[in-house]
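With one protein chain withheld, the remaining protein chains of the complex are depicted in position.
What follows is chain A.
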Amino acid sequence: MAEKLPKSDDLKATWSFVEPGLQLILGSDSVATVTPKMYMNVYTAIYNYCINKSRTPTQDSSYGSGSNSTTNASLVGGEIYLKLQQYLIEYIQQLEKKPEESFLQFYVRRWVRFTIGAGYLNNVFDYMNRYWVKKERSNGRRDIYDVNTLCLLTWRDFMFRPNLEILLEEILTQVELQRLHKIELNMEISFAIKSFVSLGFDINDLKKQNLSVYITDFEKAYLDATLKFYTEESDEFLETNGVVEYMKKVDTRLAEENSRANIILIEHTKRPLADVLNNALIERHVEVMYEEFNNLLDQKQTEDIYRMYSLLQRVPPTLEPLLIKFEAYVKQQGLKAVAELKQSQAAAESMGAASKKYQALLPKLYIKTLLQVYERFNEVVYMAFGNNPLFVKSLDNACRDYINNNSIAMPGIDNNGPTVFKGNSKTPELLARYGDTLLKKKAKDSDATADMSADELMNIFKFIADKDAFETHYRRLLARRLINGNMVSEEEEESIIQKLKEFNSLEYTTKMSNMFADMKASKDLRYWFKEQEESDNTDLNIFVLSQTAWPFPQFKQPFTLPDELLGTKEQFEKLYSEKHSGRRLKWLWNLCRGEMKANLARPGKPPFILTVNLFQMSILLPFNKRETYSFEELHEITNLTPEHLESCITPLVKYKLLIQSPEGSENTGKSSTKFTVVKEYKSKKMKVNFMQGVKLDQKHDHDDAQKEIEDDRRSFLQACIVRIMKARKVLKHSALINEVVQQSHARFQPSVGDIKKAIDLLIEKEYLNRVDGDSYEYLA
């Protein structure tokens, strides 16, 4: 290549001069390499040719569009372009595969070299590219290309197309071998696949990427092969290894495919590939996964559940059945746990265990049972479902279901039936009693409440459907704790009320807050009363409670207050009415209790302190005057009904403070029976409590609570309807029902029947009127 540059106007000479160089640039099997000098010579020869020709336009004109000679007058390149095109075809056609290499290897080897060469070639023909090609293309010639593109197109048409089938086959075979882990991932196929990308062109804008070759000639075949491979593999693998192993396998497979795709494929394929994999590996096998789900829950295989979840999550619609299964499972577990508790209770009772003790334990055991199920699956939702809101909701639904409606809460109702909250669930009451157990001072030795907490109470509270029922029961028990002074801590009490308020509403806890306010006011009142009082021989611990907030029904039975207490009572009433004119005091004698000093101890010992209720006190006080009274006489003195008198006197006899004659409980209530106070009382304890033996009417209390709840609901519904109708004036029946249900939601779940009864009543009271058959109007 040391010869002189050819004459610039001689095409043939020029071409002969550059051809050997072109061969080297594109790559030949010879050992010779491109030298900078040669490169420069070739470039210059082509440059000279183009320049010279352009300066002296010739009549033979140019290749292509030469109809208008003036346009081509100064730009020449057509002949040499044709020469080059012809040369490229010949060059590619003479490439040969070595005997020891596969077609793929040959293709990739040549392709890599060729693309580098094409780049150089493009530079060598730079002048032609910049002037002649550009001019031709801007004149609308779409079949003239820059030299790089020309190289690639020629490759496409004379190497790629004729060999596409074998190329594709070898690529796919390589991929399959990789999938079977017979060979490592290698870069060869990556180059081969990328050539599909490079060979796509947008005829109108050569710089724009065009994936048509990649998509039609490669991607589709790749996806088909993938689908086929995994369809077969997954069927077989599942058959032999089962779901759990299969899911692990899928995990690995998906990771492998992902890293393969990153290396050999382009971004475009990721979505369709994921679809194919999801279909072959997941969607086709969801049913067996669903079937396995309950087993995994049974065996608490959180990791496998997580795996199943993350697989199904790749195809969101497949999660829906899992949600349903999960909800049903949690519900069933909840019901099962409660049923077991019920059975063990029943067994314990039939074994003769003191049923009273079990009754007292029930709230705690029951709430604990409910909680355990909730906590177990709350953890599953957290660990396996990543707190996915859909699963949180399913868990909530299931919990609301089994917590409100189970064999203990609704003994009469078949739990397999549809979920309707007909009748009243016992859960609110049991939860209130759980709270009472937690918050009430316990017997000294007991640490039964060590594992109970306000948080547990709140966890169940949020699932309670009848929040109003809980409030009523809780408030009744709170009232007893407050006036009996057996709270564990006031802060704890108030913090629970604070939580209830936050969770529900300010209104929800109004009554309870008022009760605390009454307690504080009563305390101040007591100090004030003490100051006012002239004599202080009585230690009066009085509570003044507002009737609306406290659940104590008026005391209506006959009773005569002993003279000893009458003075204090009257004095208090007088002073109180001076302080607050217009307020009326009603005395709840049935809630009063007191301590009495009894000088019945052996001489030299301190007196006994007897804790008694007010009625017992009124029975005992007369014994200061005489030693013996008949039942009839006590009845006259106290004015208590015989039944009431008998129930109060029984513990006094039982614990041997009074001696009954004749003996026997059947005689206690007979009017002639005599009671004599002992001369010397025998007890190891200095303080004796006689109140515990008095029978309390608990059933009555429960009915009261139930009645209160129902009355409140009735008036709530009526008020709610009036409020809605006042705002809307006219409303359709169904819309009204919906609004009422919505507004009641935070308190209870009203039935349509209850709402309709309230509507009937309001029509009757002429608050509402029917219009058009299914609407109501508000009558102001």
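As a working rule, a contact is a pair of C-beta atoms (placed from the backbone, for glycine too) under 8 Å apart; a residue touches a chain by one contact, two chains touch by 3 or more; residues count from 1.
Convention: contacts and distances are computed from a predicted model.
Protein name for the hidden chain, per its UniProt entry and selected from "Defective in cullin neddylation protein", "DNA-directed RNA polymerase RpoA/D/Rpb3-type domain-containing protein", "WD repeat-containing protein 74" or "Trafficking protein particle complex subunit": "Defective in cullin neddylation protein". Seen across the whole complex, the unshown chain contacts chain A at 733-734, 737, 752-753, 756-757, 760, 763-764, 770, 773-775.
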